[in-house]
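Just passing along the structure, written as structure tokens.
Missing here: one protein chain of the complex. Every other protein chain is in place.
Each chain gets a letter, A and B, in the order it is written, and its residues are counted from 1.
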Amino acid sequence: MSATEEVPAVPVLVQAPPRSAMATWQRGALVLLGLAAALAPIFVLESFQLFQLTMAVIMALAVLGLNIVTGYNGQISLGHGAFYAVGAYATAILMSHGDWSFWATLPVSAAVCAGLGYAVGFPALRLGGLYLALTTFSLAVAVPQILKHRAIEDWTGGVQGLFLVKPDPPSWLPLDADQWMYLVALGVSAVLFLLSWNLIRSRVGRALMAIRDNPTAAEAMGMDTATLKTRAFAVSAMVTGIAGSLGAVVIEFVAPDSFGFGVSISLFVGMVVGGVASIAGSIFGGLFVLFVPNIAEEISKAAPGVIYGAILILFLFLLPDGFAGLLRRLAARWRDRAAR
Amino acid sequence: MAALLEAEGLTAGYGQTAVLHGLDFAVEERGVTALLGANGAGKTTTLRAVCGMIRTGGAVRLAGERIDGRATEEIARRGVAHVPDGRGTFMELTVEENMRLGAYTRPNRAEVDADFERVFGYFPRLRQRFRQQAGTLSGGEQQMLAISRALLLRPRLLLLDEPSFGLAPLVVQEIFAIMRRIREEQGVGILLVEQNASLALDFADQAYLLETGRIVVSGPAADIRRDESVRRSYLGY
Partner (left out) sequence: MDGLAHQFIAGIATGGIYASVALALVMIYQATHHVNFAQGEMATFSTFIALTLIQAGLPYWVAFVLTVVVSFALGVAIERVLMRPVQHAPVLTHVGVFIGLLLIVGNLTGWVFGYTTKVFPSPFESEGLLFGGLVSGHELGSTVVTLAVLLLVYLFFRHTTLGLAMRAAAYNPASSRLVGIRVGWMLALGWGLAAAVGAVAGMMVAPVVFLDPTMMLGILLYAFAGALLGGIDNPMGAVVGGFAVGVLENLAGAYVVGTELKLTVALAIIIGVLVVRPSGLFGRVVLSRV
């Protein structure tokens, strides 16, 4: 039969281009360059600018946390501001009531947030994407009210909030407190970014993405989706919570109204704009969350939110894989051209 | 005079996969054309292509007017009623509501009510089930409902996708008998897709035999029915 001849040919499997084998010295140089770029602001920037950059690093960390559960695992959370708030309050309460050192509060804050994330992750198991978004949205809206409540006022300081003091830099370092806080935020974030990067590239990371893309198939392949999803929530909450701890000590103040649902929305917007399911995207997300509202305010004093929302929608329409995706595509095009 | 429906070099596919590779076929006014072929030959795809449910290439004309590239709802509004594969019942709605939806595009309530009666004449069982939720009907009743819904559009062209599918032989006989009446009384052209070739060839004037998206045999249904070799190699009975 003649028909068989014209059956479309099986597409030839294109081999993935080999990863550019970078020489060790090149890698080393890159790392050094990166390190230099990360440290340079300490010496270059004014103290307010450095403070802003510190906050951007912290926001990047918080976005990373959200990305783990929403980007990589597909569980949409609109309430990560709650974990950020709990982390901030954990550190603030321990430092101001218990005179703990900042470093000592970090493990506690991490544990509390992980536990809370685990607790939220359980009902989340029963909720499809949209219901989870709705529930976490409600959580985000309710947070300030809970923080203000009388029953815990002695600890949280109620509406007034709590003041705390930045840790002093070690005496052998010729840095002031702001510069030291930048280093601390950078160091803590770098460690968590590395750990997350490893997590995502591991078996667990692939399982998380498989659950996101095809939950039925993932389950059929024997993945314990329930355990993985709740743990993803716990890890995600922990990372965002630690960002909260850092944020509290950098700003030296926590109060209920600074943790409204605007924080959760910012993190969500940061994730989308930076790049959903992208580690590097979280960094762009952090920079965006911190700097764009300021820039937007310069364009129009009255309504940065309008511009914020418009940017979010524009990205969803035009660049759904975010800034990181754009860079990736540009890099791919550049490589193609170079290879030709 | 032009045929009621004419397809010229019709191509279609899903995503990257082409399913139809240039079909030419026609349905005459008041005529019945059958599309035959094995599973996966592209019969259902052809019906979907005619009423714009998938992206197509080539030309499709309804009474001389191009309808390819138009939206499904616009093609329906031009008088093409499709009884789809799986019957397309609105399960959550009642039988009455399903029928009202069939007549959705027609403004004249009195005419529609008269057509309700006509349809009940073909399928008296639907009258008994009138207020019942359509999802609770049996397969045969759902097929009747699907045909009724299509008729209530007052179509010029009726596309029928495997009306015998999944039904008991007696019910199939009943439905085909009624379709003969419909054909005589309603003056519609019918494009019929059927796996049951003998049934379809009895009913149709023209027949086309599809294999992997191409027409391999075509001609008057009676000739094809008589052609021993075609029957043996393609139709398997």
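A few comments on the model shown:
Here is the rule we go by: contacts are C-beta pairs under 8 Å (C-beta built on N, C-alpha and C of every residue); 3 or more make two chains touch, one makes a residue touch a chain.
On a predicted model such as this, the values are computed, not experimentally measured, just so you know.
In the complete assembly, the contact with the undisplayed chain comes from A:313, out of A:194, A:295 or A:313.
Of the options A:58, A:78, A:164 or A:210, the residue whose C-beta touches the omitted chain is A:78.
In the complete complex, the hidden chain is touched by one of A:103, A:131, A:155 or A:334, namely A:131. In the full complex, subunit A contacts the hidden chain through residues 70, 74, 76, 78, 123, 126-131, 133-135, 137-139, 141-142, 145-146, 148-150, 215, 265, 268-269, 272, 276, 300, 302-306, 308-310, 312-313, 316-317, 320. Within the entire complex, the positions of subunit B that touch the omitted partner chain are 51, 53, 71-73, 76-77, 81-82, 84, 88-93, 97, 100-102, 104-105, 149, 153.
What we mean here is this: only the chains that are shown with their structure count from here on.
One simple way to say how far apart two chains are is to compare their mean CA positions; for subunit A and subunit B this gives 54 Å.
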